[in-house]
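For this view, one protein chain was removed and the others were kept in their places.
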Amino acid sequence: MDIPYTVELRPDTGLYNAKVGIWLFLASEVMLFGALFSAYILLRVGAPEGYWPHGWLNVPLGTANTLVLITSSITTVLAWVSLKANQFGRFKLFHAITLLCALVFVGIKSFEYHDKFVHYEFTLKNGKFADGHMVENKLKQDGNSFTGYAVIRGHVVEDERELYDLNAHKAPAHEDIRIDGAQIAKMGNYGPWHNTYTAIYFTLTGLHALHVIGGAIVIGFLWGPGSKLWETDPERFTNRIEISGLFWHFVDLIWIFLFPVLYLL
Amino acid sequence: MSKNENHPATAHSVRGYLIVYVALIVGTILTVWASFIHFPSREINIVVALVIAGTKGSLVAAYFMHLISERKMIYSVLSCTAIFFTGLMALTLWALHDFPSLTVTH
Partner (left out) sequence: MTHMEATHAIPHPGVHEAHHEGSGFWRGYVFSTDHKVIGLQYGFTALCFLLFGFFLMLMMRWQIGHPGQPVPIMGPVLEKVLGQVASRGIMSPDLYNSFGAMHGTIMVFMAIVPLAFAAFGNYLVPLMIGAPDMAFPRVNMASYQAYVLGGLIMFTSFFIPGGAAQAGWTSYSPLATSIPTNGQTFWIVGMVLLITSSLLGAVNVIATIIQLRAPGMTWMRLPFFVWAQFVTAFLLLLAFPPLEAAALMQLMDKVAHTSFFLPTGLAIGGTLANVSGGGSPLLWQHLFWFLAHPEVYVLILPAMGIVAEIIANNTRKSIWGYKSLVYSILTLGFLSFIVWAHHMYLTGMGTRISTFFQTTTMIISIPSVVILTCLFMSLWGGSIRFNTPMLFVMAFLPMFGIGGLTGLPLGFSYSDLHLHDTYYVIAHFHYIVAPGTIFALFAGIYYWFPKITGRTMDEFWGRVHFWLSLVFMNLIFQPMFAQGMAGMLRRMSDGGANYSAATLGPDVSGGLSSRILHLNIFILWAAVGLGIAQVPFILNFFWSIKHGKPAGSDNPWQATTLEWQTPTPPPHGNFATPPQVYRGPYEYSVPGHDRDFTPQNEPEKA
């Protein structure tokens, strides 16, 4: 006995097995990201007045990435439509674009990550805060004291909160600032450890990026070696494209919420 | 492949998909634009952004993921999920904001 309904539809549910499977899996994904979103809300609501960041991320890059993912979504659905219409060549073309989009997305995301890792905040001994991208780092740390110097491209502020709401304050022109080790009380870059915002930002986008990469690997396999199935069992292959497409749309859908929540609000 | 035809015919739905695509792009531009408007309070910004995101998300789910014409079984699974998702969010937030009246906070 072979497993029934792998390709044909079960009469009473009107579904084939993998369709049920992928939707169940996506339901669990909803709960996974749902829990992270509630963590986001909680951390944001719990942050002290004026200490939840606004405008820390690059909106043009985020917008570009949103458009990239939306484009990959339409090509995914068109790839499936092409198979339905028996046009294998167009399927190849559309999913090639999907894969390209995935690559661009991950590329832009890595650039943004890198930008955060070279971005430093210094708490100075005179109570002021220096903030900017590292240009030259000749600091040596010994316990809590620093020697040497660092050059950053950025600015110095009196009130740390000015660093948080970049939308409200007109950022002064950034200039190269030299900071001596002796001035520094504390320093750190904008990694996940910086505050709860960067923590949830890196966790959410990191998990999302893993989904993008995972989805791209699956689609890449179906586009490349996996597409041999088209010769022998076109219906089953079309179903596989539909299932992987559903996952890809879900990844797109998550990003549609991540973008405003992390970049804009 | 006719056996597997559980979705509306595909050839003319390409136009539908393209319309959704354009709507999504417009939505993206709209939400970025709205975020630069200073509404009287930030809450309005949040609501506007979430409404746009919700609309875009629904478009993706309804048309790209074909939820608009899916089977009952899928709807049942997803409604359960939606209920528990809401429960998780709502009850957690409620619990964390309902303190005994004499709690000292700072």
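As written, the chain order gives the labels A and B, with residue 1 at the start of each chain.
As a working rule, a contact is a pair of C-beta atoms (placed from the backbone, for glycine too) under 8 Å apart; a residue touches a chain by one contact, two chains touch by 3 or more.
It should be emphasised that the depicted structure is a prediction, and the values quoted were computed from it without experimental measurement.
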Touching partners, among the displayed chains, of the absent chain: A, B
Selected from A:R10, A:R90 or A:R236 as touching the chain missing from the view: A:R10
Among B:V47, B:I68 or B:L96, the residue in touch with the chain that has been omitted: B:L96
Among A:L36, A:I177 or A:L229, the residue in touch with the chain that has been omitted: A:L36
Hidden partner chain, residues of subunit A it touches: 1-5, 10, 13, 15-18, 20-21, 24-25, 27-36, 39, 42-43, 46-48, 51, 191-196, 198-200, 202-203, 207
Where the unshown chain meets subunit B, residue by residue: 73, 80-81, 84, 87-88, 91-92, 94-96, 98-101, 103
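By definition in this document, only the chains that are shown with their structure count from here on.
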Rounded Å distance, subunit A centre to subunit B centre (Cα mean): 18
For the subunit B and subunit A complex, residues of the former touching the latter: 1, 3-4, 6, 10-11, 13-14, 17-18, 20-21, 24-25, 28-29, 31-32, 35, 42, 45-46, 49-50, 52-53, 56-57, 60-61, 64-65, 71-74, 77-78, 80-82, 84-85, 88-89, 92-93, 96-97
Contact set on subunit A toward subunit B in their complex: 7-9, 13-16, 19-20, 23-24, 27, 30-31, 34-35, 37-38, 41-42, 45-46, 59, 63, 66-67, 70-71, 73-74, 76-78, 81, 84-86, 234-235, 238-239, 245-246, 249-250, 252-253, 256-257, 259-261, 264-265
